[in-house]
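Take a look at the structure below.
Other chains dropped; remaining ones untouched in position.
Order as written gives the chain letters A, B and C; numbering starts at 1 within each chain.
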Amino acid sequence: MDFLLSGFIKAIELLISGDSYTWSAVAATLKVSSISMLLSLGAGLPCGFILGYFNFRGKRALRTVLDTLLALPTVFIGLLVYAFISSKGPMGSFNLLFTLTGIAVGQTILAFPIVAAITASIIENIDPGLKLTLISLGAGKRNTILTCLWEVRYGILAAAVTAYGRVLTEVGISMMVGGNIKWHTRTMTTAIALETGKGMFSNGIALGLILILIAFTVNLSLSFLRKK
Amino acid sequence: SWAGQSLMMATTTSTDNTGLLDYLIPYFEKETGIELKWTATGTGKALKLGERCDVDVLLVHAPGAEKAYIKKGFGKDRKEIMYNDFVIIGPDSDPAGIKGKSISDALLAVKSKQAIFVSRGDDSGTNKKEKLLWKDAGISLPDKEKWYVQTGQGMLASINVCEERKGYTMTDRGTYIKYQSQKGGNAPLKVLVEGDQILLNQYSVLTLDPKNCPNAKYDLAMKYLNWMAGENAQNLVRDFRLLGKKLFIPNAK
Amino acid sequence: MMTARNRIFEIRNLAHSYNGRPVLLVDDLAFERGSITGLTGPNGSGKSTLLKLLGFALKPSQGEILFNGRVQVPYSRAVRSKVTLLTQEPYLLKRTVFDNIAYGLKIRNRSADLASHIREALDLVGLDFKEFSQRRWHELSGGEAQRVALAARLVLKPEVLLLDEPTASVDVKSAKLIRNASLQAKNTWGTTLIIASHDWHWLSEISDRQLHIFKGQVVSAGMENIIPGPWAPSDLPGLVERSLGNGAAIKAVPPPTPGMTALINIDHIHFKTCDTHDDSVDENHLTGMVTRLILERKTGDILITLSIHDIQLTFKFPSNTISNLELFPGKTITLCFSARHIEWI
């Protein structure tokens, strides 16, 4: 119990002192999670839309596969990405191993099914009146997608926030692909894992609190998008 | 001439967790101008990363595996740098009565008393050593025994399990010192068996065979190997203290 | 006559089913460019389905619909910005009234002078621009929402405007405005309108042609009375009858196949009051009370609604004959027409 309290105090100290080690991890975390969120939203929203909007053969099977992808273990994704980008892998020449870009690729794979699956089930439940209205007002494909997504924006926000939480807290990919290299690819979560592994539980708690503070700040700045 | 280049190393968690690298590497970088990045993982994975040429150099502690590694053509040069030692720890009450015994006797006592024994069970250098001890004592690995708890985790986590379960375990001295200090010098687990030659924990630097990994920076790796074996580094290792206690004994030849 | 050139829609062998249950069957039907067609029919007869099909918002299970002489399908470019449908339950986008009306214009890249177009459209449906344009979608009453949805269609000045019950839950004044707006669309922009409604009077005042749909079939062009069953064999040979409870009955020649529905097409028959006693066997004598007399403005004819026991029938009389009859609501009269004038569908 005692380490919870001392962790809390340490978190405040780290924030006030502007500890450069902590800030480097914060920066890495922000960088990598922003990229992976952009990519997974960019891919996940249209895919989710298509799965939710249209009726086609094999749609239910695809949904089941997508739901299954929600259960991709991060270490597994890490291994997968590693297999491709390690120097012996087909994309070894890109030198993505032990880089933030590499982590972002893996996190995109992690977040994509979340964005797509939740989006699909939200889109699936839109009022049939909306579909009819859009087609009757002459919306083309692009406008149909954009307008539908905008109509369900609060739900999409929930999908994005959930995916963001996942990306922000994952360790397996960052560890495997990033290598937890100090000053370079050490993110908040790999730092927490490291400190905890060292038995520095209060450091782990402190870093965890700072990560939660980051999430809180992001969510607070998004909360203006919320329904009033 | 090396300035601005960077070297990627895979190492075991113990070197990183004790803070040795954080202490040592800045000297290396200052003297050579080479930037050294390292990823700290289990020994097995570190060797694997080398085998797949994702790093340039290794710092590990599993002599048997290292020699086989070179034989398989993955590693080229191996330089022993330093050692510390393993100890067997257990509760002060010592229910199996192993204190002061030889290692084999101690393990036999644990087995016959069915006292809890915590093993890392992760195929790390430490785990490999522990399995060797059982073998030496003539005991087949008690894999499915209820009293033999395999954590599959790092050393410190395993010590914590050990403490919760009031059992015995084998640990490297560095981690034990950290554990001790975290308990404020009042650790429930005490060193019960130590000092045997077999308990030595040898750390070595390994370079990768350029035949297997033509892109690995072999020359930089050699530079690092030589620096670690050099007088300067050896002295630094000797002076390194964790919580006021010496941890590694340099032994580069 | 409708020539090929001025047929904006042509339906060929159209059939639509939901989950295998057939709901619409139209062999052959055309709509004239620039005309207003009224669609009537009981609930579930298929009006909305037909409008969705014509709006290319639904793919027919079978058959094809030609628009301007070419077969078209949902989302095809040729219809997308030309045919506009106001659905029965209007759906407003989750934005302001202004943005709802602007939406269709924006996706057509007609963003110039947005506000003045929207003001105009709101005027057409009787909503004040200042009061309503910044309201959000849910801050409207039922009728207001209905009218905003209509404004969002009118503002597009489309080639075809399909309106599904535009006056349901709309007040009398607005219903009149909507009538005017429809006429204006037709006259000013040459818009073709097809309007489904249960408000038979409203519809008859605006439409050039009326189609009645019954159980998925377009019954006839014109206005008619459906006489609900049960029909039973009559004492008179070769006839069936529908008892009216008060001893009287409506007589008809039997349907070709059982289970068909009887109707009297008021455009096909000349009605007369039974002054002389015509005793031919197949002559119907229906005595009932006049409940309504309504002027059909366009033709000048008068629609008389007669309440006969549990059914109501409406007949049409030329206005010049009516003044002689000294009719007023509440008066009891007897009408005569032949049993052969009852059609079966």
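Here are a few things to note about the model shown:
Here is the rule we use: a residue touches a chain if its C-beta (ideal position, glycine included) is under 8 Å from a C-beta of that chain, and two chains touch if they have at least 3 such contacts.
Here the structure is a predicted model, which means the values were calculated and not measured.
Only one copy of each distinct protein chain is displayed, but the complete assembly has the stoichiometry A x2, B x1, C x2.
The rule is short, and it goes like this: only the chains that are shown with their structure count from here on.
Shown here, the protein chains touch in a chain-like sequence that does not close on itself. For the pairs A-B and A-C, the larger set of C-beta contacts lies at A-C.
Once the centre of each chain is set as its mean CA position, chain B and chain C turn out to be 88 Å apart. With each centre defined as the average position of its C-alpha atoms, the distance from chain A to chain B rounds to 35 Å. The multi-chain contact residues of chain B, meaning those touching 2 or more other chains, do not exist; every residue touches at most one other chain.
Shared contact sites, meaning residues of chain A that touch two or more other chains, are absent. Residues 8, 13, 16-17, 22, 37-40, 52-54, 154, 156-157, 160, 178-179, 182, 213, 215 of chain B touch chain A in their complex.
The part of chain A that touches chain B in the complex is made up of residues 86-88, 97-98, 179-182, 184, 194, 197-199.
Residues 127, 129-130, 132-133, 135-141, 143, 147, 150-151 of chain A are the ones that touch chain C when the two sit in their complex.
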